[in-house]
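All protein chains of the complex are present and in place, except for one that has been dropped.
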Amino acid sequence: MKKIMDEKDYGIVAALHKGAKTPFRKISKRVHMSESAVRKRVKRLEHLGVIERYTIIVNPSKLGYDTMAVVGLDVSPEKHEEVIEKLANLEEVKKLSTSTGKFMIMSTVWAHDNKELTDIILRKIGGIEGVKKTHPSIILERRIKDVC
Amino acid sequence: MKKIMDEKDYGIVAALHKGAKTPFRKISKRVHMSESAVRKRVKRLEHLGVIERYTIIVNPSKLGYDTMAVVGLDVSPEKHEEVIEKLANLEEVKKLSTSTGKFMIMSTVWAHDNKELTDIILRKIGGIEGVKKTHPSIILERRIKDVC
Amino acid sequence: MKKIMDEKDYGIVAALHKGAKTPFRKISKRVHMSESAVRKRVKRLEHLGVIERYTIIVNPSKLGYDTMAVVGLDVSPEKHEEVIEKLANLEEVKKLSTSTGKFMIMSTVWAHDNKELTDIILRKIGGIEGVKKTHPSIILERRIKDVC
Amino acid sequence: MKKIMDEKDYGIVAALHKGAKTPFRKISKRVHMSESAVRKRVKRLEHLGVIERYTIIVNPSKLGYDTMAVVGLDVSPEKHEEVIEKLANLEEVKKLSTSTGKFMIMSTVWAHDNKELTDIILRKIGGIEGVKKTHPSIILERRIKDVC
Amino acid sequence: MKKIMDEKDYGIVAALHKGAKTPFRKISKRVHMSESAVRKRVKRLEHLGVIERYTIIVNPSKLGYDTMAVVGLDVSPEKHEEVIEKLANLEEVKKLSTSTGKFMIMSTVWAHDNKELTDIILRKIGGIEGVKKTHPSIILERRIKDVC
Amino acid sequence: MKKIMDEKDYGIVAALHKGAKTPFRKISKRVHMSESAVRKRVKRLEHLGVIERYTIIVNPSKLGYDTMAVVGLDVSPEKHEEVIEKLANLEEVKKLSTSTGKFMIMSTVWAHDNKELTDIILRKIGGIEGVKKTHPSIILERRIKDVC
Amino acid sequence: MKKIMDEKDYGIVAALHKGAKTPFRKISKRVHMSESAVRKRVKRLEHLGVIERYTIIVNPSKLGYDTMAVVGLDVSPEKHEEVIEKLANLEEVKKLSTSTGKFMIMSTVWAHDNKELTDIILRKIGGIEGVKKTHPSIILERRIKDVC
Partner (left out) sequence: MKKIMDEKDYGIVAALHKGAKTPFRKISKRVHMSESAVRKRVKRLEHLGVIERYTIIVNPSKLGYDTMAVVGLDVSPEKHEEVIEKLANLEEVKKLSTSTGKFMIMSTVWAHDNKELTDIILRKIGGIEGVKKTHPSIILERRIKDVC
């Protein structure tokens, strides 16, 4: 893969990751470029797909979600894709990945409380055809770090 | 916990999560409020900490990170906090959580390739005092969904 | 959740947990209140559901139960509730919980001897539709502590 | 072991387990004996140690304990007894057992929230010398049944 | 259980376990009894079922069995008994037990070589209806000790 | 390995395994040989080490051993041999093997009751230097089959 | 098994394993034999099947295979052979073995990238009837050593 980014691009991405509303003027100082050059590069990074989306980080507990769990799933291999699609349609499933290891599907579930979590795991996830086993772990504390 | 948000707040959060640059004018139509009312509510949501940060979602492989792994860690219980702090200081560790289950620490690591991943796991993470075992899984595919 | 109990309530609950027949007169001295005030508070704690039931702790081996086991169950997710109901109807199952981890159902079984335990696990529990695997552990020693 | 109890004794124990305050008059009808005979038998059951203690069942969440966990412990075999003693002295540990299987010590912990649970597991339990690994599972729902 | 054996009985059992052909004369000296008293006690121990059978310990590798394996079996709980009966009828299965833990059935298999072992596990044992998983371990060295 | 036994030898071994006191006269009929030929062959089988020892099968529960457990041991690799020797010297350990799989040492322990078993595992076995983890399973039912 | 090879044979095999194109002249010096004697012995080793095939060791990443995984398979025991045959027919499966332990089938898969690996595991391998679970591990670094 040929390098599509130079050091200045990394600096811009890091700045926007830390704060997507950081004024270009401030970023331009950090990377020693003109404001308009920063603007052009951001456009290019968006165009290249390096920047996929502008978003917000929300505090789950302030939204009323007091229980977050990572649920490993044992799925009949031939149903893997169908299960992934159905999980993606569940509003309570916030993240999904296929990975190596004991559970090839890992999903992140947000629930208002343990009762709701149980219901989501057993009825909503467990009710999907092809799901053979659900293995939940509760997230006790989490920390998201800066990219780059 | 008394409810701090009503339906309109949820609508605003959902809209910003999908696109943090969505113009207030567009959001105001979706939630049937005036633009200035939306602006006020966003300020309040920021103030309350519901919105923690504006950020960007980057495409790791476009940044040159071709290998992403979730690394479960077995740590001497009395060293747990120290290890968490040291992991948080490793640039390559992008996410960290304490959870119930077999591995109480789960970390997400981004590496440029398998060689670098091996090095991060064995030397950088494995070299932290108190880390007894590292159990990596490679993320083969991932999907992040919208909040709310 | 707003606090429904003060320090004196905790003192009363602790005293009754240690001995449900402790005379109110004795409790009243410990919490520095009049006997009638204690009586009123106990009524309120019963009414609020803090005190769910008065009961006795029995010695299983004196009742002839020489083997106690915790049995983890692997259950088809869509049958979870039915299995829980059927387990609850088995006289030999003394406690039941749904939990996170490898086995989402944990049950406590009392048996007169190993032979009966085998029979309960294989025929009574194993015979319930939806139970895929039973994983028994024998309790070698146990200790119940005081609440509060 | 020679039988120390007959059918009537079992009936009395069952009645008291269901409600330790059940009037002897009511029990006497159920087991077809005089009230004074019931009283004598209860005394005998207490004396024999069949009835170990009169107690109350409390509702943990009403006491403010919103998180209950079963924590399996991996302990250096030669420290097993010391660890058991230290765990027994921790107020937050409500039950303790030694059992066969992967984790020879299983403890039940009550915490006000996930943050406190993390602290109890990592600092209080994890800090005991000889504890090599803690493996927590969160109890999502539980049900206690009647004895006999 | 009342004690059915005294110290002299234990001495006799130990002697016979070490060598079932040990002359009574020699045993009588060890336990300080007359030869005829030993003979009577042996009869009684046989009658009581303490001594179940006289047998020989053979050297499996001298019989041509170069591979011994312990095979843990995961079995549909409702088929447990049928599977046990069918295993008992397999000539290659030399020992069988039901136990607590991950695999409720443990079987000891003798095979002439790895090829035959694979065949026994996959075709003979794996072919029994209700057997869901076979988990073999090879015995590398074994040592049988004396009883009492 | 050249074959040291023919069909008749196998017949003799099988007969003696089933009953070590089976009269040679009876065996001679089964294998179609003269009594003296059987006698010669038995001598040869003893000499070759095919028959290692004459012994008795005892009923553990009739000897007062009500609890039998298989204990898997996790041992520091460099202490493996020392631990094996020390286990072999423990009277309560009746069988010992080194095998492939999770626990390289498997031991069979006989105890009079659960209390004694706990003591043997934690103090006697767990106290041996180099033993890092003990993983007991209780044998609920066992069946020993005939050899050949 | 009688020895079919002497020291010189081992020397020849070792030399050819290190380099199958090593001139016989060079080998003849190393094993102190004439070139024609070496030639004769090589023919014999081929004939005996000690040397099964002359081959090349390729560098997978230079062939475009950037991801190598070992995939453990859980297979319905009665389908074991069919599954093995079908796996052997998959071009992407480069090695296959039946072994003791948790997964009786271990397969080595080469893929151009993680996306293709996921596809091979889920669709090609997971789609084989009888495959119940796939457990992939990514090979991060490997080293092949010389034989003899």
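Should a chain be cited, it is by its letter among A, B, C, D, E, F and G, assigned in written order, with residues numbered from 1 in that chain.
Everything that follows uses one rule, which is that a contact is a pair of C-beta atoms (placed from the backbone, for glycine too) under 8 Å apart; a residue touches a chain by one contact, two chains touch by 3 or more.
Note that the structure is a prediction, hence the values are computed from the model and not measured.
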Partner chains on view for the chain not depicted: A, B, E, F, G
Contact with the hidden chain (one of G:Val13, G:Met33 or G:Leu122): G:Val13
Chain not shown, touching residues in subunit E: 114-115, 117-118, 138, 140-141
Chain not shown, touching residues in subunit B: 69, 118, 121-122, 125-127, 131-138
Absent-chain interface as seen on subunit G, which is shown: 1, 3-5, 10, 13, 16-21, 48-59, 62-64, 66, 70, 84, 88, 93-101, 106, 137-145, 147-148
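One rule holds in what follows: only the chains that are shown with their structure count from here on.
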Euclidean distance of C-alpha centroids - subunit D vs subunit G, Å: 57
Distance between chain centroids, defined by C-alpha means - subunit D, subunit E (Å): 38
Overlap residues in subunit E, where contacts from two or more other chains coincide: 1, 98, 100-101, 137-138
Pairwise chain contacts under the document criterion: A-B, A-C, A-D, A-G, B-C, B-D, B-G, C-D, C-E, C-F, D-E, D-F, E-F, E-G, F-G
